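I have placed the structure first, in the form of structure tokens, so that the comments after it can refer back to it.
Removed from the display is one protein chain of the complex; every other protein chain stays in position.
Moving on to chain A:
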Amino acid sequence: MTDWLSPTEWQAVALSLRVAFWATVISLPLGIWVAWLLARREFPGKQVLNGLVHLPLILPPVVTGYLLLITFGRRGYVGQFLDQWFGIVLAFRWTGAVLAAAVMAFPLMVRAIRLAFEAVDPKLEQAAGTLGASPAWVFLTVTLPLILPGVLAGAVLAFAKAMGEFGATITFVSNIPGETQTLPSAIYAFLQVPGGDAQAFRLVIVSIAVAMGALIASEWIGRRVARRIGGLG
């Protein structure tokens, strides 16, 4: 079974899964918070925040990658600070690929979760409040269970997007086998060399399989959750 893919190819698949996993997990709490802000709060600069969140969806990925590079690169403002104070380097590292994938996937995640928030009747939260529940308790026992299908959908979308992220990743962290060469970067690299078509095609199959698997899993989980919260699905 392992013969089916070469070690380089395996490396790319494993790295992509790792990058997509961490990009999703790390951005999820922030995604829920931002989605909540956009769905439930009125504050000055709301439209600016909304714009910033959605910007990576519209900007050319290369531009996003470049912006990440000048911000989080070794000489970037934030990159310099992270390096000096915490010894964290993102540029040309797999952790940088996580950041690039997370930024690119963020709008999709926030969109799905925001819709879920907007579908929850605020009266439910108010009712919980009159019953003595603190805002945190209301969120954990009432809101979160109700938005769970949306959170899962958002997470799966973000995961799939992170798996396929190419432009921003290659601009920010390059295409270093074993370190930053994700599935799409590897496919691209194989297509650049004569006779690499077969290798590229195998990775294409893997990409499709992972994407399909993720979608089926999310459907299944979503349906189970919907059934559990009673006739909403």
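Methods note: contacts are C-beta pairs under 8 Å (C-beta built on N, C-alpha and C of every residue); 3 or more make two chains touch, one makes a residue touch a chain; residues count from 1.
One rule holds for everything that comes next: contacts and distances are computed from a predicted model.
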Absent chain [UniProt protein name; select from "Pyridoxal 5'-phosphate synthase subunit PdxT", "ATP-binding cassette domain-containing protein", "Ion-translocating oxidoreductase complex subunit G" or "Sarcosine oxidase subunit beta"]: "ATP-binding cassette domain-containing protein"
Residue in contact with the excluded chain [from A:129, A:177 or A:196]: A:129
Candidates A:145, A:178 or A:213 - the one touching the absent chain: A:145
Footprint left on chain A by the chain that the document does not show: 121, 123-124, 126-135, 137, 141-142, 145-146, 228-232
